[in-house]
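The complex is shown incomplete by one protein chain, all other protein chains being positioned as in the whole.
Take a look at chain A:
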Amino acid sequence: ESLDDSQVAGVRATEEVIRYEYHVIYSSSYQVPVLYFRACFLDGRPLTLDEIWKSVHACYQARLLEGPWDTITQQEHPLLGQPFFVLHPCRTNEFMSSILTSSQKHNRHTNYIILWLSIVGPVVGLNLPLSYAKLAPEQNTTADSV
């Protein structure tokens, strides 16, 4: 039996539109990119850490809870000086180097930023379209051909 109009409207009323803002910033201390983000409702009210946390998919939550260094925290944006949420960068080298090594073994061309963002982005609601992965090597940034 199909849903009638009122039931569909009832479901929609509990959904909220949230505006996310993502910044990728290079950390000279850890020498890796770091994902900063913030989110607010359409009326401008910012999401709290609790609300951000609830929007993280359950399958990622367990992984994030494993260690204090991998959690989402509120940090000051190093250029804007405003509060943002951040995924701590100190494990980035670990997971990136193992992927990059295996890519090299299979002679696969990689773009560091796309690779990195496709891993950390989805945790916080940023899903890269597959078309990024299909970019031919010549279309990648010059940085990764060095």
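Going forward, a residue touches a chain if its C-beta (ideal position, glycine included) is under 8 Å from a C-beta of that chain, and two chains touch if they have at least 3 such contacts; residues count from 1.
Throughout what follows, contacts and distances are computed from a predicted model.
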What is the missing chain called in its UniProt entry, if the choices are "Tectonin beta-propeller repeat-containing protein 1", "GTP-binding protein 4", "CCR4-NOT transcription complex subunit 11" or "Autophagy protein 5"?
-> "Autophagy protein 5"
Residues belonging to chain A that touch the chain removed from view | 28-30, 46, 48-49, 68-69, 73-83, 88, 90
